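For this depiction, one protein chain was excluded, whereas all remaining protein chains were kept in their positions.
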């Protein structure tokens, strides 16, 4: 079995297990008040260069999006996202569950266009009837996007400026942030993100942790009583140390960045073996998710070979868009084996 | 530091870390579809003697209570609990957050009285105005309760019968189920619970796991599309194996029961050292939570000695009810050290 | 048939129908932006002596309580009410439906005790665990209460001071406000209420209107975008003039107060006929709701005589507490007829 279906097919980076083992019998206080959680926060504050940042650890992506968005919106507000945004399509209505509409803009290779955002908000306020409509209350983008694409610094700045103009907090979903930061084709640093957004999260689940996402309010701007709201959403871990120790490990000796870099290098190899065999890419992704247009007949053979991938969407009658992911755990050997399989198709 | 504040002060039982390490680089599918999760389910099914049981793994107690209750209630229904029930007081309104009232009955050492439940429901339906009130839609009990007390089999049967009479599903919160099952003063088995309830959960977080609770619908009676509802509540773990492997380990070679037994034995020792020193107990608890009435002045000294416990509630002007917990990880040595501290007070 | 079951058994005061007829074919703008709504607001502002007051018209009591409370609470807050408060028992969970817990204090003849409120809030903040609990976010009282009783000015002031101390907005449910203001046993004026509360409503449905409640934020302190929140709760009337014209009429030439006075005078007559016949009162009510303890056997005869009243709650095996209401529409003749029936029992 070769599983390229996602970037969360393995357990976690071995150093995390080491740290969990080493600290295992120490007694700590609960709910994220322990010393490892504090240490992890300090390391993240240091990396983004902001001592004032408020940081919280949640367990998964949907939970994080739901809790952050619901906590920052007023009752009559919705969150602006592109049509293909994770919160709009793949979270089982978790945002609407908390009472908020997802206000969907067109997606451009998974990305939001700053000008379209501006026009949309301007149009909303220009509408004489807007008191009967859902107010745009914050903006959600993902980086990398659900298609593996990345905002440039210029694009991110433009969105941030539009948000500033309309006083809309900007939330960046970094479920795969490590892979975005380590891409060879990006000019966006984590410090840029801390500067240009109002809240973002550093994904752990998809970048080497067993679970866990670090929510960062870079300007110390977390909502009042955010811990209580986390609890109310069912998202407060009793043994907060589980997340604390994991992030403390990930942000020691650049582990987070180094293992993300592995995924990028393997993705480059993956692209190469498909390109050499004349496969077409659905989109040009500079990160660890690669979308390839494959013939349905070949997919059946891949299945026989026990190669696992994700079926994304039908491309045409005879083809399907499929996703292959690399991760912190992918090896060159695995890519080579996949190449051999491709040769057999 | 000696920390008796809760039963989740350590990491997890070492065998869990071993299992996580051993399986770490295996690739599995996500969201609880992996083989370890399947194996854990099978072991639990076998222990409760019900092949038909539906089992799901969630991450924490509040999350589990919120998701289970919200998924089983109709919009116009509330959940009946005793006043001191965890869902009524210590979950930051997580139940009301999902739109449901907690209908509170009197607590008797943390327990619900079957007759009072029956009278309450009968009274509700007898009220000509009940269409303007919240319908009782299910019954929530905890076992052990928040005060460490236990239902007898007779009591549990009586509640179950009242529930059956009024067609109210009975939900048993087993956050500390292991400690209840291994108490020397109980005649309730896990098979009894599977028989007498409609849904219950086997707590992992407080009984040796890093996180995780096993929700059991013993009669195969889980709500349709429960996985989607878990996702909608932000409670679906991407790396479901984390929970799967933990419960697979806990239910191998009776580990869950053996480590719970340790907590009970240490609790007996704990009771003894307090009783020998003439402390009064707030309640007679046969499980791992012990509630002791202590002078405020002595508590200050305990604090100086770096003994950590939980302040429960004021008893009178000069005394406080405090809670000392043992757990799967507590050692006789720790109890002895505590005894020495008590002698110094 | 003689119907004393409630104070909303007739249509509306005839002057309201006259006003509706007179203005019927005039064209107005919708959603409460018409001139009659403006005029009604001005009249209410004048009566409470506060030009700065924000006023909105909603349609019914539960809707008003739900919309006001939900709009003023933060997500993690609940509303403090006495156990017998309407929001706690007779609104089908409309408050919890919007995500908020009703935090119930003991009721004293339907009233909240300022000292108990203070102790409760102080106890909440003193609890080291309060971040895991529902924060008290506002205080709800009804005046008259659900038992017809009234706060004295001293009592109201005391509650208002406790609210001020803890920064909790005070909300007064005035579904029957007119009857409270016109009671012979009150020292509370509408100006007092405007001074001592943060928001209150002047009930129309139970005091002579077809429907409608006037929500008053006396200090111009309505939540931002309250109209949008009303719409979101499904509570914005398209033909807002229906409420506007009604309240404009009720607050012309003291109609509201005069018709409320009628109910009080009839209630005095009602009390007299019961007292003269040695019936016991469950509570001493100075307003239009009278609670009488009657033998079950006599109730059966009352039913035969086609007298309609409300069964409140069982008093003992042989007796029931029943409610008789007078209203703006009750006549002395009706009371006299009831006396005749009582003589026949």
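In this document, chain identifiers A, B and C correspond to the written order of the chains, with residue numbering beginning at 1 in each.
Everything that follows uses one rule, which is that contacts are C-beta pairs under 8 Å (C-beta built on N, C-alpha and C of every residue); 3 or more make two chains touch, one makes a residue touch a chain.
Remember, it's a predicted structure, so these values are computed and weren't measured experimentally.
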Legend entry - Residue among C:163, C:242, C:260 or C:342 that touches the chain left out of view: C:242
Legend entry - Identified contact with the non-displayed chain, of C:210, C:259 or C:322: C:210
Legend entry - Touching the absent chain when the full complex is considered, from C:149, C:197 or C:228: C:228
Inset, instruction - State which residues belonging to chain C touch the missing partner chain. - result: 1-3, 5-6, 8-12, 14, 17, 20-21, 23-30, 59-67, 91-94, 97, 205-206, 210-211, 228-229, 231-239, 241-242, 308, 329
Legend entry - Touch residues of chain B, complete complex, unshown partner: 70-71, 74-76, 99, 131-132, 135, 224-225, 227-229, 231-232, 236
Inset, instruction - May I ask you to list the residues on chain A that touch the chain which is not drawn? - result: 75-76, 78, 89-93, 96-102, 128-129, 131-134, 311
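Going forward, only the chains that are shown with their structure count from here on.
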Inset, instruction - Identify the chains adjacent to both chain B and chain C in the sense defined at the top. - result: A
Inset, instruction - For copies chain A and chain B, work out whether under half or over half of the interface numbers are shared, and give different or same accordingly. - result: same
Inset, instruction - For chain B and chain C, let me know how many angstrom lie between their CA-based centres, rounded off. - result: 42
Legend entry - Distance between chain centroids, defined by C-alpha means - chain A, chain C (Å): 50
Inset, instruction - Round to the nearest whole Å and give the separation of the Cα centres of chain A and chain B. - result: 33
Inset, instruction - Would you please write down the residue numbers of chain C that are in contact with two or more other chains? - result: 75-76, 99, 131-132
